[in-house]
Each structure stands twice: as C-alpha cells, then as structure tokens.
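Next up is a structure, given as structure tokens.
Missing here: one protein chain of the complex. Every other protein chain is in place.
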Amino acid sequence: MQDTIRSQIQRSKVLGRREIARGLVVLKFQNSFVAEKAAPGQFVNVLPKIDFSDPFLRRPFSVYNTSGDSAEIIIQDHGRGTAILAATGIGEHLDILGPLGNPWKYNETTFETAILVIGGAGVASMPLLAKQLEKDNKLYAVYYGARNKSLFADEYLRKIEYSTDDGSKGFHGSVIENVRKDLNVGKYSKPKIFVCGPTGMMRSAILLANEFRIPCEVSLETEMACGIGICQGCPVETSIGEAESTGRKFHLVCTQGPSFAKEQIVL
Amino acid sequence: MQDTIRSQIQRSKVLGRREIARGLVVLKFQNSFVAEKAAPGQFVNVLPKIDFSDPFLRRPFSVYNTSGDSAEIIIQDHGRGTAILAATGIGEHLDILGPLGNPWKYNETTFETAILVIGGAGVASMPLLAKQLEKDNKLYAVYYGARNKSLFADEYLRKIEYSTDDGSKGFHGSVIENVRKDLNVGKYSKPKIFVCGPTGMMRSAILLANEFRIPCEVSLETEMACGIGICQGCPVETSIGEAESTGRKFHLVCTQGPSFAKEQIVL
Amino acid sequence: MREINMGVSIGGVEFQNPILVASGTYGYGSEAKDYCDISGLGGIVTKSVSWKPRPGNYPRRIVETASGMLNSIGLANVGVHAFVDEKLPYLENFNTKIIANIAASSTEEYCNVLRHIEENASKNLVGYEINVSCPNVKDGGLSFGTNVARVEELTKALRPLTKKLLIIKLTPNVTSVAPFAAACEASGADAISLINTVLGMSVDIHTRMPRISTVTGGLSGPAIKPIALAKVYEARKACTIPIIGIGGITSASDVMEFLIVGASLVQIGTANFINPNIGNQIFSELRNLLIDKGIVNIQDVVATLKVADQMKALGW
Partner (left out) sequence: MREINMGVSIGGVEFQNPILVASGTYGYGSEAKDYCDISGLGGIVTKSVSWKPRPGNYPRRIVETASGMLNSIGLANVGVHAFVDEKLPYLENFNTKIIANIAASSTEEYCNVLRHIEENASKNLVGYEINVSCPNVKDGGLSFGTNVARVEELTKALRPLTKKLLIIKLTPNVTSVAPFAAACEASGADAISLINTVLGMSVDIHTRMPRISTVTGGLSGPAIKPIALAKVYEARKACTIPIIGIGGITSASDVMEFLIVGASLVQIGTANFINPNIGNQIFSELRNLLIDKGIVNIQDVVATLKVADQMKALGW
C-alpha cells in the first residue's frame, strides 16, 4: 500500500459519446486524476444514478483510454445500470471512483512477447496495455475474437489477428484456436498471455497456457459493491496459501485483482 | 361512475418546456386523451422515473392547460420527484395517468360570480376554469396573491387582482384581505369562491366565505399513491355523514375531490 | 407453437393464471376496471372486510420510501353487509376468481364475517383469505398473526364454516414463519399467503412527528421483495400446502422468482398503484418468458430452486 492517494471520487463531465460497435458505447469524461494515474488494467467504479437509490451500487468499468485530462470507458449493454450509463449525454456528469485495482503485470522479465487475447467485449483494458508495451518497446501481438465482424472495438489497437465465430472476418473459429495455431509454429519467443473475455474463453486460455507452459494472466469480473476492499463482496477462490480448516481461501478481485496469474485462482 | 373510460395511462412525448416564474416549470406534452377529456380542476398522475423504483410513486399535477392534442402541467420545485420531472427535456417521454378526480363545480346555479382565489403556486387548476367560465359566459374575477411579483404564473389569466406580501405588485397584503376588501363593498353579485393555495390561506378563505355566507370550494392536496381510489391513502376528514362509533369519517381526495365544498371537509 | 398452460389449481380451484391482485391494492374491482381488463387476471383478493364498516386511520396514511411505501390505511372498508350486497355482485361480472379477504379483532368476528359471506356468496367467490397480519390496527391484526397458537385456533374455528378455499395470510414480522406455515397446514388451511407488509416507520425531521399518523406503518413495494422471497422459501420447507407469494412484485421475472422458491400463485400489491393494468402486462410478459424458455406448463416452475451441491454440503 502506497501512502499517496491512489484514487478518489470525482464528478466528471462527459465530453464525448460514441458507439463503436453494436451495443458498445464509449464515454469520454474529464477526470484529470484518472487520466494521470490510471495504469493499464485498472478500472473505475461508476455510479449509475446520482441521488437515487435504484439502481444502487456503482458499476465497474476498465479504463479504456486516457489522454490529457480525460479518460474513456466502454460500456457494453448489459442491464439496467449500463443502460442508464450508456445513455449519458455530453455535458452531463458521471460520479467516478478510481482508478482502482492493480495494473496488468506487464513489467515482469519472465516473458519477451506479450500476447493480448481478447474475447468479445473484453477489449476495454487492452488499449492502454498495448500503448504501454509500445512505450516500453516490448514485443506484443493482439488476438481478438468475436461472434462476427460488427462486434470489434478495435479503434485503438494495431497488429490485430482477428477471428470470428461466423468467419466474417479473419480466422474462422475461436480466438484460442487462432492463438494455438501460432504458438504451435513457435511464432513468439517467451510469450505471456494477457487475456480478458468471457469466463469460458479465459478458461480455455489458461488450458492453452498450461499446455505450452507459458505464463498467463486473466482479468476477472465479479460483482462488486465497493471496489476498494471494504465489503469483501468480490471474492475469487484461490489455489494459493494454506487451505484453512474450511478448505477455502479467496482473493478479492477489486484490490488483489482484477487480473491474476493463472496459478493464483480457481476459475 | 360513468361507463365510458374516463382516464388512462399514456406515454406522452414532451413537446415544450418553459420556466414561467421562479421555480415553476411548465411541461407541454402530447396526450390527446387528457387534452380532450380534462375538465377544469382535474389532475394527472405522473411517474417521475420510468423503470426505476426510486422515486417510486406517481406525482399528481393539475391540468394547467389543454389545446389540440396536447396538455400542460406546472411543476413547482418541491422535492426529488418534481426535480426529476421539471428537468424532463423536449422529446423525452412522461408516463401519465389521467385525467383524474372531479372538476371544479362551476356549473352550479347557486352563484352568479365566480371568484378565483389563488395563493402562490396554487394557480395550476385556474386557467382551465377561467376559460370554461368565459365559454359559459359566466361572471368571474381572479385574485392572485404571492410573496413577491417574480412568483406570478399569470400567462393564461386575465382580469387579475394582484396582491403581494412585499407590496412589489398590486395590493400590499394577503390575497384574502384583497378579496375581503372587495366583498366588503359588495362588488360581486352572488359570489362563489374557488380557492387553491397553501392550507393556511385556504382556511382563511373558508372563514371569509363563512363570514360573508357565500359558497366556497377548495382544492386540496394530499399525498397519493394511486390517484384512482384503490389505495385509500389520500383521505381528508369530512364533517358530513353520520359519525361512526370511532367518530371519524373520510373522503378520498383523489376520487371524491380534489375540490370540496367547504362544508364537506374539516381542513 | 405449443400451447402454454398458465393455469394453476389449488385446493380444487382452477385459476386461469397465477397472477392475482392483493388485498387492499385493488379496491373491489370497480375502481380499477377503467384501466385493467379484470377478466384477464388469475384472481382478485378484495380489500379486507370486517363486520362493521371501518373509516380507517387518520391521515397521513401513506409515505413514499426508498423503492417502496409505508401505509397505515387501518383497514378502511365498507363492512361485510355492503360487501355482500354491493361489491360481490359487481365482481360477478368478471371472468375471474374472487377471494374475500377478512380482517377482524376476535375469532368470533372472523367467523361471523366468513359466515355472512358464505351465506351470500356469489358464483365466482372461490375462497377466503384470512388477514391475521395487518400491522396498522390496534385490535386484532398482528396480535393474531404473531402467535402460532392463535393462528391455529382461528384456522380450526374457520375451517368447518366453509368448503371454499381457506387461505391464511401471514406476516413477515416474526422471527420464523415456519411454525405458522406448519400450524396452518395442521389445522386445515388450504393454502397460506405471504407476506403482508413489513413493519416500518418514517419521521418528518422538521416537525419531529411520525410521517404516518399511527407512528408505524406497513412497508411494501420492491424494497421488500428479497424479504418476501426468503419468507416464502422458509414456509415452503415447513409445509406442503400451496403458497401464494406476495411482496414487491413488479415484473414477470419477479413472479418467476416467487414460483421458483415455492409459490404456486402470486399476488401483486403496491405495483397496482403505479399501473393498475400491471397484472395483465405481467401475465403476457410471463407467458412470453415461458415460451422463450420452452416451458409449457407454469406449474413446472414451482419450487424448482437449485442449490449448488457444494452449498448443500455446507448445510445451506
């Protein structure tokens, strides 16, 4: 724990709103704090409705991009909270708590090539990671899979290996198969997988990484109440540490994640 | 009870929004049903938030004006529900149940001159009444009192006797004193008072009417859940009818009011 | 498309669908008929009726709360004579089942009211719901509903008086609803309904007076849905007679939750105040939901809650 303030609550004015793919809306908002401090993989916790208690809790969103004193999030149409947030107009305000959670572990020296594996709407935390890797002059590749070509939110990403379930763009099949194909031919030196997407796809990524004995970090989504470690509401079962008498042990996704090395968790 | 449908729920598009006095916003909305059926003194019950349960209940508002297939309400800044409603933008939709309640009893032959007595924001049900009286070629006068001149919402009214607490417009003093002054000099033949305003002011109006032995009808506001007589939540104590063993008897403001002859109620 | 069977039968009475409207939230039908096709409802539970007419409590009777409301109507009603003379005949016009809800302050009064209705019953009156759970009157109400022995005694006294459905409406304001559910079954009730409102309070900080004239009132609406589901679940494990689930229902998905935890029928209460036609809307939503899920028989949903083996092993 650092002693400087890592995150804070800020009323943030919405500066831009655009729909980048079917059901995906990007909101750009003024928040110098998030813009300055957010590292790749961190998230913000956004109140769907200021002053009203239904919906009640904040909603977590990855920091999608930052520039100057503004930051962006992608909001995927999911339920009542995201419906309200996605409808926020330019000039309105969001109540934002962040940045929260830990960054992707992109600084480790245990890998040479970062393989960013994205499933569907799990793209949000990847652009900042790619940007950082470029800044750090690291090798990386991006694998991006979706059901069909209308679902890609690829505006901030380069060097993408696309795949689609219906074959409408890139490799016809799953993103994991697409990665496997290239790992099979030894395309990357000392790769590490960074993966975000649906749970099933992340499980497959872990199996793939185990098969090739390469490191893999997954970014998890769990329901959160606080986002800052005070409610204990966001556990993921962990495989690490002495099992207690009760035989279970958990990590908190908000403060110990949202991304975990595949060995740390039971998915 | 008539057998034709008196009122219904309609999603109504907001066509206009204007601030007519400090803290008073008029919303104009498309609702042919209300526009056609609403009689002077009736109200509509408006949902502050569609699809969310906080705030929860509908809010009642008098029908302020109607024209063609649209109707208007005045919203006075009061609490959370009115704050949301007053902020409704043009093109957005209101969920409106109405028209509800009974009209002012302006058809009685027991009076010759209608004296419309308005306190502060209680103006909303008066323009339709004045319009109707004109249509019916009835004599009427309008007394309108407010704290100061910035608070008058008089756009649809004519022949107004103004009064202000601070003397900034018209008679310096209460609206009741202003009426009394003219009753004292016998200005009106067979008058009946129609009054809407703060409770204290309506009490004074009743006392005045008693003093001059003239009829008086008051329009009441009580908290309402349903507005249609099914919750029994909106009682006003009545002085009419046999007192039961418990010594109390009530009228429902929503279906038996909102306006009552002064003899019907205990205010 | 296969036929969807929305009918539910309890105690030999066939309801055309599981969606009823709750006592005190729908008047006697006549008020809501402008907004609602009453014949589309599974049934109507009428406002609690007592022997004599009751004027109800002094205002203020209602106050909005977060996602709900408090009420203290105080069982305002026309009395059983006007009820059978005026209200029941009117309700005969509709093709739906009528359940008469009865409130009283003594076993004798409960019996008298039921007997009087029974003697004058209309053809679509299918049963009685016994309100032992109103928090807003001093006499009767909760003094019955929080005492297992009194509920048992009352049920036994009423049972011989009718062959129609005898439903006991329970309160959530008890430590455990299980013994009440079991007692109702043991003493011959055909079903139980729950929950009535949750005791609550609100204060005007400016006048320092309670916002509800009777100090406390009954909380209803979406706020209490989680409480209601937990009570229905508890009752489901404690008895085998059908349960009518009530509390905070505003959507077909809410209805499904109640059915899954164990209710055979549901009642919609406060939501009628927001939209008096909500019962019919929920009916068609629910039907579509079943179609989407390939469920042909609504009764197949009842009491199908699945608890993970892992959690069962831990005693949950």
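When the chains are written out, they are named A, B and C in that same order, and each has its own residue count from 1.
Methods note: contacts are C-beta pairs under 8 Å (C-beta built on N, C-alpha and C of every residue); 3 or more make two chains touch, one makes a residue touch a chain.
The structure presented is a predicted model; accordingly, all values stated were derived computationally and were not measured.
Shown chains touched by the undisplayed chain in the intact complex: A, B, C. For the chain left out of this panel, the touching residue among C:Leu158, C:Val261, C:Ile274 or C:Ile298 is C:Val261.
Of A:Arg58, A:Lys169, A:Lys192 or A:Lys262, it is A:Arg58 that touches the chain left out of the display.
Checked against the full complex, the one of C:Ala186, C:Val203 or C:Ile291 touching the unshown chain is C:Val203. Residues 58, 65-68, 70, 138, 146, 173-176, 198-203, 205, 207-210, 213-217, 219, 221-227, 229-230, 233, 248, 253, 256-257, 260-261, 289, 304-308, 310-311, 314-316 are the ones on chain C that touch the missing chain. Within chain B, the residues in touch with the undisplayed chain are 53-54. Where chain A meets the missing chain, the touching residues are 1, 5-9, 47, 53-58, 97, 222-226, 228-237, 244-246, 248-250, 255.
Criterion: only the chains that are shown with their structure count from here on.
Farthest from chain A in terms of Cα centroid separation is B.
If you average the CA atoms of chain A and of chain C, the two centres end up 46 Å from each other.
With centres set at the average Cα position, the gap from chain A to chain B is 55 Å. Taking each chain's centre as the mean of its C-alpha atoms, chain B lies 36 Å from chain C. Taken residue by residue, chain A touches two or more other chains at 53-54, whereas all remaining positions touch fewer.
Under the contact definition stated at the top, the residues of chain C that touch 2 or more other chains are 66-67, 222.
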